[in-house]
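First the structure, then my questions, so here it is.
With one protein chain held back, the other chains of the complex are shown just where they sit.
Per-chain residue numbering starts at 1, and chain names A, B and C are given in the order in which the chains are listed.
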Amino acid sequence: MNTDKNNIENMPDLSVEIGGVRLQNPVMTASGTFGSGMEYSDFVDLSKLGAVVTKGVSAVPWEGNPTPRVAETPSGMLNAIGLQNPGVEVFCERDLAFLSNYRTKAAADAVGDGPRVIVNVCGHTVEEYLEVVERLSDEPVDLLEINVSCPNVKAGAIQFGQNADSLMDVTQRIKRIAKQPVIMKLTPNVTDIAEMARAAEAGGADAVSLINTLLGMKIDVERRTFVLANRTGGLSGPAIRPVAVRMVYQAAQAVKIPVIGMGGIGSAEDALEFILAGATAVAVGCMTFHEPATAVSVIDGMKDYMIRHGIERISDLTGAVR
Amino acid sequence: MNTDKNNIENMPDLSVEIGGVRLQNPVMTASGTFGSGMEYSDFVDLSKLGAVVTKGVSAVPWEGNPTPRVAETPSGMLNAIGLQNPGVEVFCERDLAFLSNYRTKAAADAVGDGPRVIVNVCGHTVEEYLEVVERLSDEPVDLLEINVSCPNVKAGAIQFGQNADSLMDVTQRIKRIAKQPVIMKLTPNVTDIAEMARAAEAGGADAVSLINTLLGMKIDVERRTFVLANRTGGLSGPAIRPVAVRMVYQAAQAVKIPVIGMGGIGSAEDALEFILAGATAVAVGCMTFHEPATAVSVIDGMKDYMIRHGIERISDLTGAVR
Amino acid sequence: MTETAIRKQKMRAEVLRHETLAPGIRSLELRVPELPSAARPGQFVGVYTGDGAMLLPRPISICDSGDEKELRLVYRVAGKGTAEIAGLKAGEETQILGILGNGYPVEELKNKRVLLLGGGIGIPPMLLLAKQLSALNSGEEKDQSPVITVLGYRDAQMFLREEFEKYAQVFIATEDGSVGTKGNVLTAVKQEGIRADAICACGPMPMLRAVKAYAAQEGIACYISLEERMACGVGACLGCVAKTTREDEHSHVKNTRICTEGPVFNAKYVDI
Partner (left out) sequence: MTETAIRKQKMRAEVLRHETLAPGIRSLELRVPELPSAARPGQFVGVYTGDGAMLLPRPISICDSGDEKELRLVYRVAGKGTAEIAGLKAGEETQILGILGNGYPVEELKNKRVLLLGGGIGIPPMLLLAKQLSALNSGEEKDQSPVITVLGYRDAQMFLREEFEKYAQVFIATEDGSVGTKGNVLTAVKQEGIRADAICACGPMPMLRAVKAYAAQEGIACYISLEERMACGVGACLGCVAKTTREDEHSHVKNTRICTEGPVFNAKYVDI
């Protein structure tokens, strides 16, 4: 018992596997809240993360929405960035190059796997998604996350994620050409999340991630206007965590592929809620804005929890509450 | 101009009309958060309210769910009461009798209309709803609110509210026998709230109210259990306000009947968000637990706002932001 | 309806003293200018945190109540809310809701030989009860029927013990045996051969179940204070029910509201 405990203390096993890719720990950054890692590399040691998930990338540069694009709400925030991004070409040259350094370095220093690189992909049409997926084929990318759930882009996008048939279809078409394993990112703005998770699985997805933001709105009563130029925006943060945990639980009950959970994670305790509900990995989103070191402290706190509770492998906790 | 302003200061008109019933102001209590008014009559003067909406009432007594039934979440709470209630007979004898006093007294004192009485109705089957609606026909009840959206009762209930066809059907059948105007209370746990609002309108509803709670879950990571005995519960409070405002906006755009808005209202400013988004009236829910006088201070703050902005009728603000 | 009907409210309370009694156990003394009535033992207040993300009041029993609208609460730092409350400093203000709940039937217990059992953080409400019972019992009965208290702690980190000794005969039980009887309050009762006409108890659920069974077996009256997650604290939300052995007046099902019909119940009417 004592030796066991010592082993755990030396190194509880935080690694997890998604679509055949091993992550050194289950903690990622949520797409759109961490840039491509560069901005926060002044604040945190990226090499500690399980994975960096990039901001959504499209085939050509996207302008995004007019400002104001963000608004604070009780224990949360709204955003309507509109997927501004410089397009996949610039992304590969600049952002992927930056992220690859961490992998190369981690390998060279033999300090572990380093952070996996997950690219979040967006598009207005299936063809646009396919273009990006194809372009990324031979890039140093470990996993693809397909954003069929952004509530802030008028044409397409979220509609794929709100209908089971089209979700299955887009998943199939992407899987057909993707070189990397594919994570489908689901929207919570649906009646039945389990149905959507099953559709993604049926389409061949290697994993699902959820939740993207809940569609919300804020009105400035003094000026009598919408606070966001886009009128509606996506709600994220601790405010939505109970909804996210519930959906992760429902999705995990519905499918066999791994579930990546997110929505308001700000501490190891929050992250463990998702894992116990059925998530294999988790992502930290807008709480990084509240505390840039959130993802790292989630990892540290998880380690402490495992030691305290005598848990050897984090994967033993996945879905442990049912 | 000056005289205008004075008029407004003397009495900005807060009255609104729903299903032909005039409310002295647009502020109600949300079902299930105010008992039948009795409990909070020690804290606030009920006669100031636009309406008291009672806890859901069923044909026979309901036990509700096991405890724990409530949990706090960031800027919100989960509940899984499970519609415990003493049944419509006891309700009529005790709770309606209590509430009627306020109407009688208001009439006698000629101090205004007093609070309207809105009874929230629940059932497992359409027949159970109909039984309650029928029983209330000749009781001192101004409006009926039909809860087809409670997420905490296993059988029936929410399923009516998550499918447009059955929502229209149940609305029609209730309308056929109801003596009082009918408000259909909608669930936010749907892909398209506008579709649901239209279904209620098509079924003949006199108004819709929204939102009921968002389905959520909380896990106790130390004990590795669900916090609520029912596993899932309904999320309410300021956390969900941005979702509620958005849905009220979408519903109001979709139908011509009045919309009653609720979800996290804690101040006049919050309430005005809903009105500007398209609500004719609003309800204060769990923020009453935070401050029992919330509903009254919402009314007072609304009056101040109208005076400050030179607004004569509150109904002029309904849907003013578009 | 006129304003005169309003008898309860969310109230400002000024912090007079705030100190640590034992590790994680804090004593908070408040002056509440608008206190609506005198506190009965077993009643509680809802304490609000200053944090906007935490909406619900924390139910905390009244441990003592002095003159001049003063209340004392003794609480354990259990989670985020009590941790926030623990940061209050003397001179600062907080807000409370109350006074809530029913309390122990002090009048009925007058001149009876009453045994008070407090386990862990169930100890604080027993102090006001011991004080009032002791004040109530007149000269002779006081000696013949002293208030007897058994306090159960985990270990030697005790709190409030000396204060009980002012009003009651005090026995101690500790889980680790470091002070008094090794075991729980009932172990002490049995070991010391304590006899009583009535029991008043507050503590963790396993203790309350054992106390209920013991009282039933001895055939004596038993009043226990129950705990449950609360939202409103005033009987409106039906969040805090306990199962009863008979249909109660309010619910017409076998559920009773701990915040309103309780938190103190005659043990024989609750199904715990």
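Everything below uses one rule, namely that a residue touches a chain if its C-beta (ideal position, glycine included) is under 8 Å from a C-beta of that chain, and two chains touch if they have at least 3 such contacts.
Just so you know, these numbers come straight off a predicted model, no measurement behind them.
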| item | value |
| --- | --- |
| Hidden partner chain, touching residue among A:S15, A:Q84 or A:T125 | A:Q84 |
| Given A:N147, A:Q162 or A:T288, the one touching the chain that is not displayed | A:T288 |
| Which residue of A:G32, A:G50, A:G203 or A:P242 touches the chain not shown here | A:G32 |
| Sole contact to the chain not displayed, among B:P74, B:P258 or B:G278 | B:P74 |
| For chain A, the residues touching the chain missing from this view | 32-35, 39-47, 55, 61-64, 67-72, 74-77, 79, 81, 84, 86-87, 90, 102, 105, 237-238, 286-293 |
| Residues of chain C (touch criterion as defined above) contacting the omitted chain | 50-54 |
| Residues from chain B at the interface with the omitted partner, ascending | 74-75, 238 |
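By definition in this document, only the chains that are shown with their structure count from here on.
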| item | value |
| --- | --- |
| Chain closest to the assembly centre - both centres taken as Cα means | B |
| Length of the line joining the C-alpha centres of chain A and chain B, rounded to whole Å | 36 |
| Sequence positions of chain C contacting 2 or more other chains | 52-53 |
| Contacts with 2+ other chains: residues of chain B | 74-76, 237-238 |
